[in-house]
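Missing here: one protein chain of the complex. Every other protein chain is in place.
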Amino acid sequence: MRILSYILKRLIYLIPVLLGVTLLVFIISHAIPGDPARMMAGQKASREAIDNLRHSMGLDRPLPEQYLQYLAGLVQGDLGFSIRNQRPVMEDMLDFFPATLELTLVSMVVCVSVGIPLGIISAVRRNRPIDHASRVFSVIGVSMPVFWLGLMLLLLFYRNLGWLPGSGRLDIGLDPPAHVTGLYLIDTLLEGSVGKFRNALLHILLPAFCLSYVYLAIITRIVRSSMISVMGLDFITTARANGIAETVITLKHCLKNSLIPTVTITGLSIGELLGGAILTETIFNWPGMGKYVVDSVNFLDFPALMGFTLVVSFTYVMINLAVDVIYAFLDPQIRY
Amino acid sequence: MSEPLLEIRNLAVQFFTYQGTVRALEGVSLRVERGEILGLVGETGCGKSVLARSVLRLIADPPGRITDGEILFKGRDLIKLSRREMRRIRGNEISMIFQEPMSSLNPVFTVGNQMQEVVALHQAVGRDEARRICVDMLRQVKMPDPDQVLLKYPHELSGGMRQRVMIAMELSCRPDLLLADEPTTALDVTVQAQVLAILEGITRQRGVAVLFISHDLGVVAQLCDRVAVMYAGGIVETATAAAIFAAPRHPYTRGLLQAIPRIDEGREALMVIPGTVPSLIDPPRGCRFHPRCGHRFQPCDREPPPFYEPSPGHRVACHLHAGEDQKRSWSRS
Partner (left out) sequence: MLDEFRRQYAWQIREFFFTVKLLRRNPSAVAGFVIITGMVAMALTAPVLAPYNPIQISLGERLGPPGGAHWFGTDELGRDILTRVMYGARISLWIGVLVVAIAGGLGAVIGAVSGYLGHRVDNLIMRAMDVVLSFPPLVLAMALAAALGPSLNNAILAVAFVMIPKFARMVRGEALAVKEKQFIAAARASGAGSLWIVWHHILPNCFSSVIVLGTLILGETILIAASLSFIGLGTQPPTPEWGAMISVGRKFLMDQWWYATFPGLFILVTVIGFNIFGDALRDVLDPRIRR
């Protein structure tokens, strides 16, 4: 029950933050140059048509009222109207979301399954060659421009070696699988098209690696440093003095204590991945939300940009909440 | 004379650091008989903890290493055992409890989980039996509501309760020797008395020998059968508790006891031992205490004193207690 009250407290704290987010997005939207009504109406519209449109959009009302109108719209799922695609931004988002989700999930799997073991090994074999190698790997990872990495990967694996495809989710000739989840890797298997599954897998490898490299580096560093600090604590000596084997000490006693910062960073990384996905999707022509927003920027489709910004930050906040809850499960000390 | 339970012979431990090699222990020899409580006293930094940890080979290498000597436990030299054999002894035949109850237990596992882990490791029993053993041990250390305690996390218990949990955990596999490194120093005085009483009771009852490390001479006087005094990485005097406190022979021991302020003495000023504890990177030649000793003479800055035995069972590492012939040969040279 204490966990429930903890969750409730966190939720209550979040509400002003979420409101603040909407407010900030609203303010930025209104700093955008140009007249939204004119943009909607088109170049050739008459002044009268534009004024009518402006009135019907509520753009001649005082700002606070517009904000409330905006909030009311948000609650109903109205994120604005995309100028480029001439339909609600929400629909655009829903269309492009599965591709980004798939890429993010695969990247996360890579990050966690490589990063955590690498961090543990680095901590246990501290200052030996493998540790030095992984630290170099990490420094490069956090200093790497993601878009450049993508280009270099393309050069190597697509152009020079020809092992992997360079863009999209499937080869051009192939039709996408029947839509169940929107995640091609799952849908192709559900459909039984093994060939398409293989194709989709090949297509996702490079972007997933590119996207995950940075966060892999971060996770490795965090796991390593938190394991090292836990390994020096008294209760580890106690466990050793009781005859417990080193492997058990590392993987049970140390790791569970280290999981707390690790889970925190992993959770936050998911949010950051959404940001990094923007660049990765652009490089690999991955039809997700990231590429959508870059195309929108180039087209000056500001409602789409603002809609995207809002959705992404909301997701980020929710993920942080989820991380806090998991944190409470892992650390008995903070349930009070 | 039966074989001692633990016999340490000439133990030397060094730590390799940037500033130099720290000679933490040198020429340390000690015996613990079955069932006895041996007190190990000395100032902070004299090597008491290092000694205790060396017995269980808990010294981290790097930077520390056992460079000489033997540690005989039931006749076997612990230094020569493989890591696996050593693990079978830890928590099982020799156990250790530490000073800081606040941090000695893993905060993310329940007390029950940690205790049962140790029991299950060393004894071939099922889960229910292991649990029963743990509840039984908690009862023996007078924990209220033992079944509930097993489900609690360490931070839900007070310092005294945590230390009792430690005692229960370490004695659960029926070891023959318990190393207690300042177990009550971090506790409040009233809690201290409680925990000590429990510790004494349970170890006497089970015939567990205890190496009781402390810098609190009062506690040691009450609890211990015999006492060993350490200074700057070496043992300077061992005797029965009565002998040490009534008739201390080493100048350092004398200084220690004199430094304790007593109400019935009428003295105005506190007695201190002049000088400071020496650096262990570059310790004094000969007897490590000689620079601070008011009784030093010819051999003291040249030859490290061996153990002389001025009366049976009472050993002193001090040249003052050398034989007359020996002293005469020194004064002539």
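Observations, loosely collected:
Lettered A and B in written order, each chain numbered from 1.
Heads up, the rule we're going with is that contacts are C-beta pairs under 8 Å (C-beta built on N, C-alpha and C of every residue); 3 or more make two chains touch, one makes a residue touch a chain.
Quantities reported herein were computed from a predicted structural model and do not represent experimental measurements.
Taking the full assembly into account, the omitted chain touches A.
Here the missing chain is touched by one residue of A:17, A:180 or A:194, and it is A:17.
Checked against the full complex, the one of A:101, A:114, A:144 or A:322 touching the unshown chain is A:144.
Contacts to the hidden chain, counted on subunit A, fall at residues 16-17, 20-21, 23-25, 28-29, 31-33, 139-140, 142-148, 151-152, 154-155, 159, 271-272, 274-276, 278-279, 282-283, 293-294, 297-298, 302, 305-306, 308-309, 312-313, 316-317, 320.
Criterion: only the chains that are shown with their structure count from here on.
Taking each chain's centre as the mean of its C-alpha atoms, subunit A lies 55 Å from subunit B. Of all the residues in subunit B, the ones that touch subunit A in their complex are 56, 58, 86-92, 95-96, 98, 100, 103-109, 117-118, 121-122, 153, 155, 166, 169-170. Within the complex formed with subunit B, the residues of subunit A that make contact are 233-235, 237-245, 253, 256-257, 330-333.
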